[in-house]
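What follows is a single structure, and I will ask about it in a moment.
All protein chains but one are shown at their positions in the complex.
Chains: A and B, in written order; residue numbering restarts at 1 for each.
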Amino acid sequence: MATLHTVNKTGQPLELCLRALNAGDNVLLLEEGVYALYEASDVLSDLLKHVAVYVLEADVLARGMTNRDNLDIGMVDYQGFVELTEANDKVVSWF
Amino acid sequence: MSQTLCIISTQAPYRGQFAKEALDAALVSATYDIPTSLLLMGDGVYQILDGQSPEQLGRKNLSSMFQSLELYGIETVYVDGESLEERNLDPEQLLPLYTLLEGDAVASFLAQHDKVLSF
């Protein structure tokens, strides 16, 4: 029973998401959630020991973000977003 | 066995219509016999702060709607304990209709449900 968690902002949405994760879940950062790459880089590198983390390409590029800290994250386009949705039993959005 | 639904409500009570819509969704779902849980997290825990009087805002009193959940077969509201602590809320300040989820309990609680909706 894996869950895809989408996070569209740092702060409360990201924090609540962290509390709700089970091993094997997937996290997708989108919209302002992609700022976690810088703001929450430590949190993400910890998180990556237990779950897979993805970012939405369009939102990363739009905001001039990069994988500055070489985190082991995946970049997905909209097609990849759909595939992640299909691969998980349910989706929870944190906003 | 009917699918279980968890409704997560994370926004403060009078911030837009989020809290109201989460409650409406819970009432509808329960009316249709879907086993429904309502989970308050983050600023959502302010929704069950006792003594809300939103009359001057011209808004519905959400705490009154919470009191009706039992009539819909929703016996308790689940609350993330960490969110209470972060906000310095004492249990006595809240409407006495909730069950605390402490520590890892939130994650396993969500995993027990088939579907999740967040507001």
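In this text, a residue touches a chain if its C-beta (ideal position, glycine included) is under 8 Å from a C-beta of that chain, and two chains touch if they have at least 3 such contacts.
Quick note on the criterion: contacts and distances are computed from a predicted model.
> Can you pick, from "Multiple sugar transport system permease protein", "Iron-regulated ABC transporter membrane component SufB", "NAD(P)H-flavin reductase" or "Sulfurtransferase", the UniProt protein name of the chain not displayed?
Of the names offered in "Multiple sugar transport system permease protein", "Iron-regulated ABC transporter membrane component SufB", "NAD(P)H-flavin reductase" or "Sulfurtransferase", the absent chain's UniProt record gives "Sulfurtransferase".
> Given that one chain is not shown, what are the shown chains it touches?
Within the full complex, the chain left out of view touches B.
> Using the touch definition up top, pick the residue from B:Leu27, B:Ile48 or B:Leu101 that touches the left-out chain.
B:Leu27
> Touching the absent chain in the whole complex: find that residue among B:Gln17, B:Gln67 or B:Gln112.
The one listed residue touching the chain not shown is B:Gln67.
> Considering the entire assembly, which residues of subunit B contact the chain that has been omitted?
Subunit B touches the missing chain through residues 24, 27-28, 31, 60-62, 64-65, 67-68, 71-72.
FYI, only the chains that are shown with their structure count from here on.
> What is the distance in Å between the mean C-alpha positions of subunit A and subunit B?
25
> Which residues of subunit A touch subunit B once you look at their complex with the stated criterion?
Contact set of subunit A toward subunit B: 1, 3, 12-13, 15-16, 19-22, 89-95.
> Mind listing the subunit B positions that touch subunit A in their complex?
8, 10, 41-43, 80, 82-83, 106-108, 110-111, 113-116, 118
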